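The complex appears here minus one protein chain, its other protein chains still in place.
The chains carry the letters A and B, assigned in the order they are written, with residues numbered from 1 in each.
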Amino acid sequence: MTAIGLRDLTIGYGGDPVVHGVTLDIAEGESFALVGESGSGKSTVLKAIAGLAPDWSGAITVLGQARGHRPDRNFARVCQMVFQDPYGSLHPRKTVDDTLAEPLAIHGIGEHADRVVDMLAAVGLDRRFRFRFPHQLSGGQRQRVAIARALMLEPKVLLLDEPTSALDVSVQAEILNLLKRLRRERNLTYLMVTHNLHVVAFMCERLAVMRHGRIVETADVDRLRQGTFDNAYSRELYAASGGAGAPIAAAG
Amino acid sequence: MTEHLLELENLRVSFPTRDGPAEVVSGVSLTLGRERLGIVGESGSGKSLTGRAILRLVRPPGKMSVERLVFAGQDLMALGERGMRAIRGARISMVMQDPKFSLNPVMTVGEQIAEALRVHGARLSRQAMRRRVVSMLEQVRINDPERVAGFYPHEVSGGMGQRIMIAMMLIPEPDLLIADEPTSALDVSVQAQVLDLIDDLIARNGMGLILISHDLELVARYCDRIIVMNAGRIVEECPADRLGEATHPYTRGLIDAVPRMNETREELPVLDRSAWSGT
Partner (left out) sequence: MAGAIDWLTADSPASRLQARAVRIWAIGGALMRNPLAALGIAIVLVLIVTAAFAPWIAPYPPIGQDLGNRLLPPSAMHWMGTDELGRDIFSRVVYGARITLLIVILVAVIAAPVGLIVGAVSGYFGGWIDRVLMGLTDMFLSMPKLILALAFVAALGPGIENAIIAIAITAWPPYARIARAETLTFRNSEFIDAVRLQGASSGRIIVRHVLPLCVSSTIVRVTLDMAGIILIAAGLGFLGLGAQPPLPEWGAMISRGRSFILDQWWVATMPGFAIIVVSLGFCFLGDGLRDVLDPKQGGKS
């Protein structure tokens, strides 16, 4: 079954369209990456799927359900998003507990305390973080909270917007491992936006390269690992990212 | 005596907190010739503060102390604020992370570059000044420099903005360039262009470079020598091409934690911070 289907998606931001005619099918359980440089429109696609960029035409379906132009309650239980900036995505005056209990309160789900404690354990956060405020947490811990929040409603599809680009590499490794484990345990579908091809190689099965609001190439991750892209721009991006040669790692 | 461009011995930077001063840089020593030195570390490692401390730009309430800070035979700690100002920009320049915050939004690009030159005592006629500015913009590979000189900062892209910053920093012909994450706000394809440019200008002018970054691979590619910092201390120092043989567990951990392009590992190794860091 198709987890996310985009048909001829054109997205505007007030004025001219920034994404032109994107068509894409992501299978259930798949981990798919949208890569490209800033201004390529990759984040805009994610926002449109989430309902945060309402000015679009075409069709979006998530698990067979057609998507409206605004966020809605039913959709919230199917698909959630993890944002890029762990410093900006948590409410500064709410404890971890408040943040995680909020989606439950919105949807009238009971047993807040038990569910929050379970979810903290699932994302590898100690119980003592439960009543802390975001400013008392490190970047990696905040991103764990953001992931926990996205999972509170037990969605099947997660949209990941550069989830590790603001983190140090050692913390990035922890978060990537966590995302990978959660996908396996909960059978999630990931659509990840990133500019980091190394992360794609670790996390994803397929990727689409975007440029100037269009998809220029869709490929299996094996093509990325071997560096055998068809499109000239994809190859350029691959070379600029350091190509196959990771000189340091090779020597070790 | 002037064999080294820069000598730094036992640098300490601390910030006052409610529980007494907290040391952020604890005893960093390094020497630099006319070479390219990379300082690598994660956030909070003290790498940026080390860069700022060389220019004595640690903002209050931070306090720095150093046993020896000698630049081209001159003791920087003995200089007054006025003397330091003559050094900053003219002889040691610094390129920061984001050009958007470093350029004055209400001055054209050309005026700002000219201003950088004027501040350091250059007395040139208007025309000569204009020629210098245009040739500098040409050097940082900006097409149509005459036109770009008349642009305001919001009219230029991130990559171009960073090149303009570099032009500003290099026009007084300094001996040492400190680049603090000069490309982390830029796209990968632009990153390579900017770093190639810095590399080229350094080689041509025979300057020293300190490149501060969190990106091991990038530093290994553009530097001769690498210093790895963690929790305010230098944990490893080695030639860039020998980084693969690094022995300190922290350096190894950093190298291994980066996913590779031909990644096949099911899980990435994670740093065990408790093993060595005292924090």
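Couple of notes before you dig in:
We take it that a contact is a pair of C-beta atoms (placed from the backbone, for glycine too) under 8 Å apart; a residue touches a chain by one contact, two chains touch by 3 or more.
Small disclaimer: the values here were computed from a predicted structure and weren't measured.
The chain not displayed here makes contact, within the full complex, with A. Interface note for the absent chain: among A:L63, A:A122, A:L153 or A:A219, the touching residue is A:L153.
Of the residues in subunit A, those that touch the hidden partner chain are 50-52, 71-77, 80-81, 83-85, 88-95, 97-98, 102-103, 106-107, 128-129, 131-133, 135-136, 146, 149, 153.
Going forward, only the chains that are shown with their structure count from here on.
Put simply, the C-alpha centre of subunit A and that of subunit B have 32 angstrom between them. Of all residues in subunit A, only 37-38, 139, 168-174, 176-177, 180, 195, 197-199, 201-203, 224-227, 236-238, 240-244, 246-252 touch subunit B in the complex they form.
Every residue of subunit B that touches subunit A in the complex is listed here, in rising order: 42-43, 158, 187-189, 191-192, 214, 216-217, 220-221, 243-246, 252-263, 265-271.
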